[in-house]
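Please find one structure pasted underneath; my questions will follow.
Only one protein chain is missing; all other protein chains are in place.
Note that the chains take the letters A, B and C in the order they are written out, and that residue 1 is the start of every chain.
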């Protein structure tokens, strides 16, 4: 990724097809007017395209989503040649009941969608489409596309992401059919190591860390490297470190940017005490929440402290 | 759940239909000879049946599985009337390419399975069934059942859990089609609060904990309650605590049983400093790995320490 | 020490002779009308008298004082049969320039006092008694007594504790001759193990603790036993643990009383992880400062937490 606008990534792989929630996330960071969108059948495939140079970046879910899970993403990020996160996007998980123009609710007998989407609209369906039968699809968007493009499709409606309805020329009978009306899924933009986006004051740094041992203190010691320098964690997930029984790996989101001295200090500590630390990117938070600084942890505080220590060091006899 | 064998739970809900990986997990703890197996369409439904008294226990995935995710389970466990974990089971994630007797590999044009299962066999399929098309299904077992029971099914093969093939009278053309041959998924048995199974020396205690604040020290302080008494964590996952921005909840597996003094001491500490602690069960580990005790943390060590303190306390003037 | 007033300790050993700062401390807790005061030549002797049953209690300095040091006291407390602290007293370190009636400042050529007292009045002496010569004495009180009782004493004035002047019938030419006008020394009342005074809400618990190892984490782990239960330390001093190179012992004052659940919990932790913990008493603070409770550390908080854990424990199958 170069900084010149002319050479902005123009090819994006994403968890397709067009119309998925992941597609909506991609639309937040790129336009098809200036970029090529390349659908992938799953998260590993989307990332594989980046690694192979077939696309310049990928947009994939990083938190539990309807069609693909965070673990597939976390594992694929670190299994293979290095990739880094460049940004994150939030997408509301709102479903439409999409039909062909002219179809009425009373006409609906069979509804196509991804099994997970069906599960998330179960209450609404039980009330409004009592006798409807589920026709499974590989994604919510695939169901909508089939409905739109195949006159012989064996179903009358599709449950898909709200924006998808328009993508395929369908009509929404309701946009509020999800049982949980406030669900939001987080997606990330991933590319090969290259330029790290500048610090914004509202940043996140993602890491994968292995612990040296399994004593109760090992996790604590690792977290103390963050606490000692005032870096908060907004996400921590233990991951089985497959190669060795009883060893842990942790996927972490730390508040702050590698450009912040306190984040650098935490990383120095992790590198020293952990057998493996993988940097997975520093990037702007989607929620734009400004990082709260704790006393003594600003760049100025670090600078003043280092200046003092340097002045002492300069007096050591050589 | 009563302790008399005659009144063992006889009705189990599980993530159905028969033949799922979850079904295989259920078969590890119960037999259809003495129990009734009730399939549920998703994890929340399986748990809802227990809450409603329609089943005595449920078996559901607790770690990323092919057909249902850990997050749905974690969220459903704590959203609703109390449920507790009574045991865990490990199931190898091995897929069969199941066909009707007589079908040859060369005959296969369309393959039904859950989208996630399809994704996990992609490499093998690309090599061995180059031109096969994916027909999505709501579960791997549903695909197998449809193939077995519906002569008009519009596909020639199903990808399903290895044991499922026999369940439906199908034939396996290969049992080694998963891209990752070592995958294992963890399932749990859940019931209403009642008798907690006895300590075995190889136990796990699952908790959901909220932190009072979001300062970097808050997570550390919580973990110090475990470290101070020598209790190791084998799993930790931050969960967004939906009600309040910036507040965290953590899903934890602690090594040990509520019967162990050190686990009790950790829980006393959590109860004191955390606004909310939910006990989700003490139960035997599926891997039978014996809990390693750290110096000074055995029941004897706690007993001796409490005896000493009690002797001091007895001397305080009243 | 019995609780009946009639049998209150009636024999006190103290760092003598009468008129020392230690004597002033003793006067804060006992009256010669009802008790016998037995002067000792040094701190170990005062404690030895208690151990031998020659006195019921001893009053000795526990923080740097003019005539005897904290270390002698700390070491003597733990070297020998058990002793415990029953209370503490604060004595302002104010010196008099004591003379026989009739002596004027201009007459003073030679001034007797303990070498440490002389050092603490050096500035005043340099200004007001420019040519005076120091005659060393074993204590400030001994100097005053000699001046009062021995007409042939080879000095004209004594520097002694302010109250001492009157004890020996001398006259003070100034009570403000100390270079530091705000110095205060802490003394303790010590007796054999017996009844521990009741909690007052403003208490202190004194401990001597050995660490198992010298790794940087060992001290931290010990202190975490206090922090985990919200117990503050008001004093910590490392002491060489003479028997083994590189091992530490720590003399600690913890805020709170053994009657407080949080102090009990801290002691249980210390007993578990430290090779040696010596309880040296729970007693009222001299400054009457009420112990600040941190969230989640009151007896009620502990009680509620233990009740919850007990309710879980009661459900474990036996």
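The working rule: a residue touches a chain if its C-beta (ideal position, glycine included) is under 8 Å from a C-beta of that chain, and two chains touch if they have at least 3 such contacts.
Keep in mind the model is a prediction, meaning the values are calculated, not measured.
Peer 1: Which of these touches the unseen chain: A:27, A:206 or A:225?
Peer 2: A:225
Peer 1: Using the touch definition from the top, which of C:171, C:212, C:233 or C:316 touches the missing chain?
Peer 2: C:233
Peer 1: Could I get the residues of chain C that touch the absent chain, sorted low to high?
Peer 2: Given the touch definition above, chain C has residues 41-42, 44-45, 64, 67, 69, 71-72, 114-115, 118-119, 122, 134, 136-139, 142, 182, 214-217, 219-220, 223-224, 226-227, 230-238, 242, 245-246, 248, 250, 289, 292, 294 touching the missing chain.
Peer 1: Write the list of chain A residues that the hidden chain touches.
Peer 2: Residues 3, 193-199, 212, 224-225, 227-229, 257-259, 264-265, 267-269, 271-273, 279, 282, 295-297, 301-302, 304-306, 308-309, 312-313, 315-318 of chain A touch the chain that is not shown.
Rule of thumb we're sticking to: only the chains that are shown with their structure count from here on.
Peer 1: So the centre of each chain is just the mean of its C-alpha atoms; given that, what is the distance between chain B and chain C in Å?
Peer 2: The computed centroid separation for chain B versus chain C comes out at 59 Å.
Peer 1: Please tell me the distance, in whole Å, between the geometric centres of chain A and chain B computed from their C-alpha atoms.
Peer 2: Here the centre of chain B sits 24 Å away from the centre of chain A.
Peer 1: Scan chain B for residues touching two or more other chains and write them down.
Peer 2: Residue numbers touching two or more other chains: 224, 227.
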